[in-house]
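Report on the structure given below.
Shown here is a partial selection of chains from the complex, left in place.
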Amino acid sequence: MVADHGLSPAEYAKLCEQLGREPNLNELGICSVMWSEHCSYKSSRIHLSKFPTTGPRVICGPGENAGVIDIDDGDAAIFKMESHNHPSFIEPYQGAATGVGGIMRDVFTMGARPVALLNALRFGAPEHEKTRSLVSGVVAGIGGYGNCVGVPTVGGEMNFDPGYNGNILVNAMCVGIAKADQIFYSAAKGVGNSILYVGARTGRDGIHGATMASAEFSDDQEAKRPTVQVGDPFTEKRLIEACLELMATGNIIAIQDMGAAGLTSSSIEMADKGGVGIEIDLDKVPLREANMTPYEMMLSESQERMLIVLKPGTETSSRQIFTKWELDVAVIGQTTDTGRLVLSHKDEVVCDLPIAPLSDLAPQYDRPWRETEPAPVLDMSTLPLRDPIDALARLMCAPDMASKRWVWEQYDRHVMGDTLAASASGSDAAIVRIHGSNKALAMTSDCTPRYVKANPYVGGKQAVAESWRNLIASGAEPIAITNCLNFGNPERPEIMGQFVRAVEGMAEACTALDYPVVSGNVSLYNETNGAAIPPTPTVGGVGLIRDLSLPTGFGTAVEGDLLYLVGHTSGWLGSSLYAREIEGITGHEPPPVDLELEHNNGKFVQSAIGASLVRAVHDVSDGGLAAAAADMAMASGKGMALEGSDILPAHAWYFGEDQGRYLLMVSANNLTRLQDMARNDDISLSYVGEVIGDDIALGSSRMKLSELRKQWEQWLPALMEN
Amino acid sequence: MRAAVIVFPGSNCDRDAASALAQVTGQAPLMVWHQSNELPAVDLVVLPGGFAYGDYLRPGAMAARSVIMREVCKHAEAGGLVAGICNGFQVLSEVGLLPGVLMRNAGLKFVCKPVALQVERIDTPFTSQYSQKSPITIPVAHHDGNFYASQDELTRLEDQGQVVFRYVDNPNGSANNIAGIVNQANNVLGMMPHPERAMGTTGDGGDGVLFFKSLLGGFR
Amino acid sequence: MKAIVHVRLKPDVLDPQGQAITGALHALGFTEVIGARQGKIIELDLDGTDHNLAKERVETMCGQLLANTVIEQFTVTIED
């Protein structure tokens, strides 16, 4: 029974000691979810504390439902990223949909109107039998939910790798906007205040599977198997509007969405943070099904529900708002001074637990870990010479590089009327204007799992650096990140080693780039049959564009403009996309990340944009310089010609993935000023090519842009609609 | 010009429509809740895009039966202007103010992209500022925009010149490439594309501005 | 009491979902499928015991909301 609940004998003994008795079934269920990896972060917590989490613009860092940053003029941006990996593998449409719904609730819980969604998706090999149905289900689910709620889906990532065959990743990010003095928190302060349940009714959705299989618990196995959660975006939309309406009244003391572990974790977290007790009358909980037990009610993960602590005397006016939006609403209990969670059901006390120990004494592990074996450095001279344009065409049609139009045309990218750059546009980050102003938020999600796998520490740094670079390139001041740390089983030292070192790399980059972590999520145990996913610490970055009249992105080009490269090129091909896609070799040391250089190059580009000295900027990442130029060509519809290198072999020069680089498009009359600036700042700025008619040219080898575009656009539709 | 935007639970382009109207008319429209049994005296009623009632059962079906729609129908019968955009078009066809049905897209997927539209009529209150010469570009974003009507109905629509916008490159399988139609009296229009998303403020070409300017033209 | 409402597209109305199903079944090797059409089934739990009255009421619901009679037809069955 205890094992069925996922508690170790030692954890159970600790629990009994705290209670001074054995817990009853309800209490056991509650404690087991509170102490689960998902809720307690027991394997990851000590390492997450390495992240820098404060800064001049941080209003609220990790610990609340989402992170909050100051974006001037009394405005705040609120954002978080979260995984829904396992549910999306079981039921891709609903799994992805409820992932989107869940992350939106974390954001509007804090008082923000959600204004943008992003999704970082990793699927198995394109040819794997499950991939196509998973892709179509996940994409339809993301669109089905976000489109209906009416929040634009503006960006994300999509990679394919056999390492995700049995365990896809669906990481959803939501960004919202609020007034900086109107942020709502989850601490339930004060005694005797009403607890309001609002939103959907509680059903038997997603109740902990392992527990349900227990024979002692039920003779009625079939009916009680955990039920897949189904998302109801229509209810979510009304919940957003109703909660924002209630927030404007001043009736709220605390508010919290019911996420994982539903009523249990929301009530306990609110009480714990507020230092109070909570009493709930389970007979008052709105139910979707008859005869639900207290255990089921407390562990249900039905979607689209919130818990609110109200100021005394505001019950009636608060209820009216939810009634108007045709949502279920009930006062189900109150805060107390006992410091205990007391649940009653049919006039009986069915649970009486001290709250503080549940969180304070939650197990914490410093799990043993082992450093990843150092990867060999790839010697570029061992690679054969190839026609560069041919290689470029193949690279641009590789699964990770090919156009994702098939995906993003299923997403409403423009609802709310403020999307300035979304997936389709030439911009390294999505750009969403703050309504009615001349400023905007830029946002991006990044991770290069093949780097992290080869060297978790460098890969962790790189994920943060690339995120920061993308924001710089899109004209923003990078402010802070959220993240979603997707790894395998932490009880295996080699996996724990990936986790620890990736976190350390990320933390170092965040510190060096003044780019703190304000929220995040950890998803462990991403394995099937003992095979772990490639380590995937996804970074969600948010930045501020203060003045929209300055140049952003790389969607425009003028023939005759010059292409200049910021940063140094050594021709690093280890763990590059070129090595994997063209030569079929993987697992070499990834490109080093020099954070000081990264910082200086970024600040230089930022000043160049600020002085309007550039027409377009693109960061150089997967596929190197040639792929960056091809992106610019495809976004602007103008051809690009890159010159070869006197020093490096063609593959290293065009496709090397050295970090900290940007490709700038400059008109001839701004060149001198730009060069002066580079000289003053001691920045490497070199001529690499120019904007030409309608060919894409690498040295003397060239092809029609239209042909490249055709191939690039065609790969994903061909996969999905063959 | 006085305008009202109807808000159903699940409408999500209501604010966008209001912003576009305010941009062109200089005056914020009235936002009218679906349960209201009174429509303020206005020249134009906009049924906005979105997913009223989640698009459950059929898009527009439940919204068409809401209290306010009785008033909207009266307004239309009295000659007042009604514009249904996207979900609003679906509501208008469900309530019978416009013929036909918007079925699931032929590709069965949601489609969000800018599309080229031929303006077929410039003698309606919704299109008087356009020219018929070159197509305009307006985004679509819908799952159910595949216009269907019986063959007889289609013939009638064409004969009476009720087709106002036609897709240059059909994104959803609509019969006769129909993107927008008016009723016989020319005062009720439904269209799937979103002119309120082409107001020239988000890097779009601004081709939606003339739609709202046309409306203004009749009431200055 | 229970009412089972079948809502089907009228025979002459094109059914994109049905076509897609046919195509997908063919691709899976079910070549015996000549055609497919997709409809809806709505099951209502009803208060009361009078089957005739219920049938009449549910038919009214169909006309008013559950079916779009421009393109759809419906049948109603009442069960205990």
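For reference, chains read A, B and C in written order, and residue numbers begin at 1 within each chain.
We adopt the following convention: a contact is a pair of C-beta atoms (placed from the backbone, for glycine too) under 8 Å apart; a residue touches a chain by one contact, two chains touch by 3 or more.
What you are looking at is a predicted structure, and each value in this text was computed from that prediction instead of being measured.
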- What stoichiometry, expressed in the displayed chain labels, describes the complete complex in this file? A x1, B x1, C x2
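Following the convention adopted for this analysis, only the chains that are shown with their structure count from here on.
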- Query: What is the distance in Å between the mean C-alpha positions of chain A and chain B?
  - Reply: 36
- Note on the structure: Separation of the C-alpha centres, chain A versus chain C, in whole Å, is 41
- Item | Two or more partner chains touched - positions in chain C | none
- Note on the structure: Multi-chain contacts in chain A, i.e. residues touching at least two other chains, fall at none
- Query: Which part of chain A faces chain B closely enough to touch in the complex?
  - Reply: 140, 143-144, 147-150, 232-235, 237-238, 325-326, 408-421, 425, 433
- Task: Using the touch definition up top, name the residues of chain B that touch chain C in the complex.
- Result: 57-58, 61-62, 65, 94, 100-101, 103-106, 108, 146, 148, 150, 173
- Message: Touching residues of chain B toward chain A in the complex: what are they?
- Response: 9-10, 12-13, 15-16, 19-20, 49-51, 53-56, 109-113, 139, 141, 143, 194, 196-197, 199, 201-203
